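Pasting a structure here, questions to come.
Shown here: the complex without one of its protein chains, the others still in place.
Labels for the chains are A, B and C, by order of writing; each one numbers its residues from 1.
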Amino acid sequence: MNVAFIGLGNMGLPIARNLIRAGHTLTVYNRTRSRAAPLESSGAQIAATPVEAAANAEALITMLADDRAVEAVMFAPGNAIQALRAGAVHVSMSTISVALSRRLAEAHHERRQHYVAATVFGRPDAAAAAKLFVVVAGAPEQIRFCQPLFETVGQKTFVVGEDAPAANVIKLAGNFLITATIEGLAEAIALVRKHGLDQNAFLEFLTGSLFSAPVYRNYGGMLAADKFEPVGFKLPLGFKDNRLLLAAAEEVAVPMPLASLVHDRFVAALAQGLAEADWAAIGHISYQNAGLKEAT
Amino acid sequence: MNVAFIGLGNMGLPIARNLIRAGHTLTVYNRTRSRAAPLESSGAQIAATPVEAAANAEALITMLADDRAVEAVMFAPGNAIQALRAGAVHVSMSTISVALSRRLAEAHHERRQHYVAATVFGRPDAAAAAKLFVVVAGAPEQIRFCQPLFETVGQKTFVVGEDAPAANVIKLAGNFLITATIEGLAEAIALVRKHGLDQNAFLEFLTGSLFSAPVYRNYGGMLAADKFEPVGFKLPLGFKDNRLLLAAAEEVAVPMPLASLVHDRFVAALAQGLAEADWAAIGHISYQNAGLKEAT
Amino acid sequence: MNVAFIGLGNMGLPIARNLIRAGHTLTVYNRTRSRAAPLESSGAQIAATPVEAAANAEALITMLADDRAVEAVMFAPGNAIQALRAGAVHVSMSTISVALSRRLAEAHHERRQHYVAATVFGRPDAAAAAKLFVVVAGAPEQIRFCQPLFETVGQKTFVVGEDAPAANVIKLAGNFLITATIEGLAEAIALVRKHGLDQNAFLEFLTGSLFSAPVYRNYGGMLAADKFEPVGFKLPLGFKDNRLLLAAAEEVAVPMPLASLVHDRFVAALAQGLAEADWAAIGHISYQNAGLKEAT
Partner (left out) sequence: MNVAFIGLGNMGLPIARNLIRAGHTLTVYNRTRSRAAPLESSGAQIAATPVEAAANAEALITMLADDRAVEAVMFAPGNAIQALRAGAVHVSMSTISVALSRRLAEAHHERRQHYVAATVFGRPDAAAAAKLFVVVAGAPEQIRFCQPLFETVGQKTFVVGEDAPAANVIKLAGNFLITATIEGLAEAIALVRKHGLDQNAFLEFLTGSLFSAPVYRNYGGMLAADKFEPVGFKLPLGFKDNRLLLAAAEEVAVPMPLASLVHDRFVAALAQGLAEADWAAIGHISYQNAGLKEAT
């Protein structure tokens, strides 16, 4: 397939690479052009602008950091949305607000373009291994059309609705549950540690019984060690997603006190200088408030 | 093994049954004697008092509702602890306070008896199927001695320390993480429902990807249906465990705001008349505060 | 003084009236022009546009609902900021974001205009009685120049800094403390009522002893009656201020869990259909969660 790919960050780069490997023809664009260079030798075209990237695409994939970045690419003067031809599909993989996703759906519809939200779960290593979980919403025929793309980048695709923003709601809800897990684990580990017990034995029990899920293993390890690197997902990005979640909740009047607690943790973590850490570092605030010094 | 078994509630009865089936000799006691009757035909002796039950036991297992019940059996005048012979081991399976577990450890030690805390995870159906997870702490040689008992009632045993109360801390921490999961799921489902999405599709995604753990499947189903029966674990019992957790946290000065949120949910659920529901009904408060009427 | 006054809502109208009474020459503008009519007979000029209002003013006062309204008046094409002459002062009374206040300070500075933030505390009846509390920040000589205006509309003026946005921070912090008071009172009244005691006797004690402050009397009465009218300050406006507070807190990395709790209350209140009530209705959620039906 003729694919335009915009956004070559920690997640975008390995995803684009997998698409090239699978035989798709990619024209890639990244604001910092040097990030695109490694793909050139693999056969990708490097576009100088979003417009140039989008011009001949059957599918335009965006994988960008936030609403602002997507708006800049899609809606700024001389933007990708004008260059995209009618009948082409925009596959939005970025974690963006539900509101922006809705706006994109409408803008594409007006131009007789298609729009599918295909959010992804998984950290950069999962992206590289094509082990992402892909959560998709949009018109069924478009999802069918894009299915080969999803299969190339992920291990499993979940269709959650025909209205594209549905996938963004699910993405935010999923990320919220990850932060809820981090918060729960952190509080529990603080308790276990201050009772003089071994947090690793505790974690082994959890992941060997009721909580035998990847999220508990991945974040549990970081939390047990009280070490929040290597950074799979930077704390301020996680905070951004928490903000988007609270906005999506406010929009439909759903109070989410646990999400508010997580919000407070993000703010505290930034106040403690943890902006460069993995987002699991929100758990460190529990340790600090419990007077724990460092993990043993 | 010659086993005294005290406490034949929803959990105790199937556990005792499995021990009998495995060939152990059981003398059982239950305050409401009629609950013991079904075991008589299977070959169990029915004791009229805790003392009678404990008298000849190599191992005394208690599986009771709360601290008060354990204290009544073990420490009340003419109690089991005096009847238990030196060298015998008390295997405490009840979810009790860390403080009482510590008191039991000391009292048994004084009498040259042994004490092992062997808390269990799983609902009554898991107990019947001998699929419990057993979390054990105590002296290694006692744990070895009791291992056949643990293997009879559970699918997996986790040793978390040599100091018996450790198992009680882990039990409370584990139950806390279940409530944290319930709270997180409930808030997320409220969000998903009010955005007009299908909560079952959401749940399918969760349990088919990052949250592929029993806890998410079991409680997710109840929460998606907004139906909190059949009752595996009654709400007031869950509240009791939350109280024990907060007490254990206070004892070592660990603030647990998520546990406090869960506390508030239990109180609200009782105020809404949900005392007979499964403890997952704490999630119903999220639906109510979001103005959701009933699941569709 | 030659005063342009923009924004004749529940607060703006009585303030403008008091300024006219004190002998100032007012040119007023309101988007819905009919709201300005009653002032015409008192001698005010009615301007057709913000530009027309601002053109000859020595002081331009804005008293608008939110950031958006202030931006529309000040920064939209053909806006008031271009019409205001150099040396004139913009007195911003609206409760706006700290960020917008900062932006206004800079924009006025570039045009050699002056900018003073003069936020006000008090409900419409206090505005009518010229009993507002005025919290002011800006250059000392400008504050001196505007002092007669402040004295006309308020009972007391507090100068909190030379940097105008300081007054906006204080305004948001003050409103936060009002919501904290409402939340505290509501929880306490729920407790008192469910213990079968008289909430009015409780309130009498509070306001007759340690909490003898206007806020406790005003909101206490509403909360004791569980009646949230007449509406002095509409719930969604209070929610807006809560959002501005959380944004101001996020900007400098200050976690405010009590503000987050209040946020959740606002969302719940909207979910319960309380958008038309006074903002004290966030306290009704405490009653509802406690299973209280109606006050007696």
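Some points to look at:
Basically, a residue touches a chain if its C-beta (ideal position, glycine included) is under 8 Å from a C-beta of that chain, and two chains touch if they have at least 3 such contacts.
What you see is a predicted model, and the numbers here were worked out from it, not measured in a lab.
Touch with the chain omitted from the figure is made, among C:Glu40, C:Asp125, C:Asp198 or C:Glu276, by C:Asp198.
Considering the whole complex, the residue from C:Glu52, C:Glu71, C:Glu151 or C:Glu187 that touches the absent chain is C:Glu187.
From the options C:Ala69, C:Ala130 or C:Val169, the residue with contact to the unseen chain in the full assembly is C:Val169.
Not every partner is drawn; the one left out touches subunit B at residues 249-250, 253-257, 260-261, 263-265, 267-268, 270-271. Residues of subunit A that touch the chain left out of view are 257, 268, 271-273, 285, 288-291.
In the full complex, the hidden chain is touched by subunit C at residues 98, 121, 133, 135, 156, 158-161, 163, 165-166, 169-170, 173-174, 176-178, 180-181, 183-185, 187-188, 190-192, 194-198, 201-202, 204-206, 208-216, 245, 248-249, 252-259, 261, 286, 289-291.
As a working rule, only the chains that are shown with their structure count from here on.
Taking each chain's centre as the average of its CA atoms, subunit A and subunit B sit 37 Å apart.
Subunit B and subunit C have Cα centroids lying 53 Å from one another.
Along subunit B, residues 257, 289-291 each make contact with two or more other chains.
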